[in-house]
Structures are given as structure tokens and as C-alpha cells.
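Left out: one protein chain. Kept in place: all the others.
For clarity, chains are labelled A and B in written order, and residue numbers in each chain start from 1.
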Amino acid sequence: MELTGKQNIWKDYQKEIADDKYFYVRSCVRQNFFPGAETTFLRILKDELHKDIYEHPCHTTCTGIGYHGDVVPFDTAMTVIARQFALMTEAGYENLVPSCVTSFGLYSEVLETWHHFPEVLARVREHLRKATGREFNIPKNVAHASDVIFKFRNEIAQKAKYKLINTATGKPLKVVEHIGCHYSKMFPAKGVGGAEFPYVLIGMVEEWGGEVIDYPERRHCCGFGFRQYLVQANRGYSIGCSHKKFESMEPYEPDMIITNCPGCPMFLDKWQYAISEMNGKTYGKNGQGIPVFTFEEVAGLVLGYDPWDIGLQVHQVSCEPILDKMGIKYDPATKYLGKNGKYLGVPEKPSVLKD
Amino acid sequence: MADFGYKIQEDRQINYDSNDRTLFYFLKRVEPSISLCIGCGTCSATCTAGQFTQFDLHKIMLYVRRGEKVHIANEIKKCMLCGKCSLVCPKGINTRNIIFQTRKFIHSNK
Partner (left out) sequence: MSKSVIVIGGGIAGMEASAYLSAMGFNVTLFEKDEKLGGHLLNWERLFPTKRLGSEVLTFLKKGMDDKIKVHTNSNITKINSENGKYFVTNDNNEIFEADALLITTGYDLFDARRKEEYGYGIYDNVITSAELETMFLSGKPIVNKQGKVPKRIGFVHCVGSRDRKVGNVYCSKVCCVTAVKQATEIREHLPECETYCFYMDLRMYGAKFEELYNEAQEKYGVTFIRGRLSEANETIDGSLLVKVEDTLVGRPLKMTVDLLVLMVGFEPSKGTKDIAKILNLSTNSNGFIEVADEHTLTNVTNLKGVFVAGTTTSPRTITNTINDARAAAAEIACYLNLYTIQSRNN
């Protein structure tokens, strides 16, 4: 594989990412899926990079899940999004940073629609005015949270306590990167590196010492797909997608998977359990599965944050093999202690997947 | 094994790497004209069986070529061997013989 070929494509897809004064909008599902990811992002931006990042207590879902699940019409979605912009305008910010890839895709879709159809924008302004009395400005810059971490990957590397390196062998960890479909498949120019060879996660992994694996089904969807997963009868389709990816990445023996979307890490993590229970197959070494992380969690690990502080105890596939490989110190005894020191309880052991 | 109320969905792709194409190689040997098919569908359009059943000769020939064997044995029975397909084929393929030979192959491989 010719890396220079990829670099040439990456050059074609550079996007502008604001460097400070962010208005952060959380995902509606990520706090349940991976509770430490978003707080880790805020901690990195505030404490490590000393950025001005603000969250409004009144912001809501972008309706992306409802929109992609066919229950929220586009006009409603646009008006809800207009309200987020109004909150941002009121708070005096211009740079929007959504945590969720689907939100990011939907914000991009809405802005693109308004750009091409100003009459739709006028209508939405009217709707919002009638419903809430609010006015809004269009954001100056929209960057996904992974874009922001990508932008500051070198700064993070400079502060790094650990690297994506197997300390026992000295070799880079082999990392599978998985990009959420809505990050750039709809608007390739809006993603760092475009749609076919997105660079946003690769940039982080390489900067932090790891080595990225390019496997044949890299571009395939994780299978979440909203309607696929939300309807139980369709879940076979959803898990089939993840299964296809695992089968395809298996020969490369990846050490870990890094993702930038709410759904992908959830499904790539949990489906490993379901697959193992259904057909007895696991993908990592020693029956432990391939650990799956969000980019914020990986950044947190690199910066030396306590793994239990960034929420790694709620992962299905155990994170310990990676912690050990990276030489990260952790206290097994505190794994299931909550932030308040109270015992959270230990999850039931799967019958196949080892921890 | 656990029952979650759903299963890992079967892959729908034609797996060209693992499919068995022995029937096609057999037909190529005994009726080389099969290679000339361009899937124009004239045979299917004229086919008597095709007017009343799902039987579709040009598609069956494709399934044979790709090594997709699932329905072939059942489907090929539906042909009435009238020979109209051979009459109309623009590529002059001996479709009737292909059907004969396919049946023979399936029969002898039972």
C-alpha cells in the first residue's frame, strides 16, 4: 500500500477547524453508551488545551435519531437545530462542536439545505420565532469533536504519558479505525481526509504512536443504521454488518478499534459479545475480544487519565489487555467504584468472551 | 447457544471465492456456446414455462456461471424442452442442450 497516495487524497480534503471558543453540543445517547467519553473531551479541552468551551444547559437532542428513524420530519429537525443555534448565538459563540457524528451530519445537511434554499431558512426562522421567540445566527464554523481532537493531536502527543505502543515489544499497537458513516459519506468535503480515506482518526493514531490497519471491509458500516437496530426483527442485519467487519479485520490481528461515532463503538463492542454467545467465536487474542474505544477515551489514556475515570469499566470487551500493553498503571480494585466511591456492582460474566 | 430472538444475518453477497462452479465448467465443456450469453433475455421472453412460473432461463444460466446452485435443480425441472429459446437466441446458443446437460449433471451428482 502506498501511503503517499493516501496523503495526496488527504491534502485534497483539508477543512477549517476553529481553534478556540467552542459551543459544545452533547449527543443524546453517548452518555449512556460510554459515559466517560464526553467528560473526557471537556477535560482535555479545558485542562490540557485551555480552551474556552461552553455547553448550554438548555440544549436538546438534534433529533438525528428520530430523523434517521423516520419519525421526525425534516422541518421539525431543522427547527430544533435552529433552536440550538439560537442558544449558541445568545451565549455569544460562533463555533459549533457536536459530539455526535450523526448530529454533525445533520447539522451539515441542514446548513447545506439553507445554503441552497434560502427560502427554507426564512421559513425555519419564522417557525422558531413563532414557537420560541428566538433568533439565531448561522455558525461560523462547524467541526465534529473528533476534528477538534485531530487539530490538537500534536499538543496531546506532547503532553502524553503513554503511547499507542506495546511496551513489551516496543512495536506500535495495530489499530483499526472506524469512522461513523455520517461523518463524511454524505458530504466528503466536510470530513478531514474525505469519505473514502478519512484521515481524522488515522492522524490521531499515528501521532500517538500507533499503526493503522487498512482492511478490506474498512468502509463498511458498523450496522447500527438506526432502523436496523431499533427494530428487533432487523437486528440480524445490524449484527451481520459488524460480523462482516470482524471477519475481515481478523487476519490483521488488531490490538484495538478506535471510533468517532456514538453508535459504532457501542455496536462494535457489544456485538462481539452477542456473536460470541451465538456462535462461540471471539476475535481478539485469548478469547478476550478486540477492545473498542472512542477517540476521547484513547486521548484520555494517552494523557494518563485513570481508566476508570474515563469510563472504561462499562465496556463489554475488557480494556485491560490494552492497558497492559501500553504499560498503564491501574487499580483493579477500584474498577467498579463509582465517582462517589460507591460500589457499582460487577456485571455478569459472559459465557464465551473472556475478560 | 443463546437465543436472542435474532440471528447473525447471512451474507447476501455472491461469494465468488468459495462458490462451486463445477456445473458451469462441465457445461462449458459439453456445450461451449454457453460462454456467448450476454444476458439479453430473449430466451426468457419467449419461454412458455416463463409465462406461468418464475422460471427464467437467462438468470439460471447466470446462477450456473456464478456457482450459485441453490434453486437450479428445482428451477430447471420447469422447462418443457420446447426449444423456442434456441430458436430466438441472437448468439445462436444451444440453450436446449444446456438444459438437458444441466439436468444430466444434477441427476448424476445426486
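In this text, a residue touches a chain if its C-beta (ideal position, glycine included) is under 8 Å from a C-beta of that chain, and two chains touch if they have at least 3 such contacts.
The structure displayed is predicted, hence computed values, not measured ones.
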| item | value |
| --- | --- |
| Of A:R153, A:R218, A:H243 or A:K325, the one touching the omitted chain in the full complex | A:R218 |
| Missing-chain contacts mapped onto subunit B | 12-17, 28, 32-33, 35-36, 38-39, 58-59, 62-63, 65-66, 68 |
| Residue ranges of subunit A at the interface with the undisplayed chain | 1-2, 4-6, 8-9, 194-197, 214-219, 251-252 |
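What we mean here is this: only the chains that are shown with their structure count from here on.
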| item | value |
| --- | --- |
| Subunit A and subunit B: spacing of chain centres that average the CA atoms, whole Å | 46 |
| Subunit A to subunit B touching residues, read off their complex | 232-233, 235-240, 243-244, 274-275, 277-280, 351 |
| Subunit A-facing residues of subunit B, complex | 1-2, 4-11 |
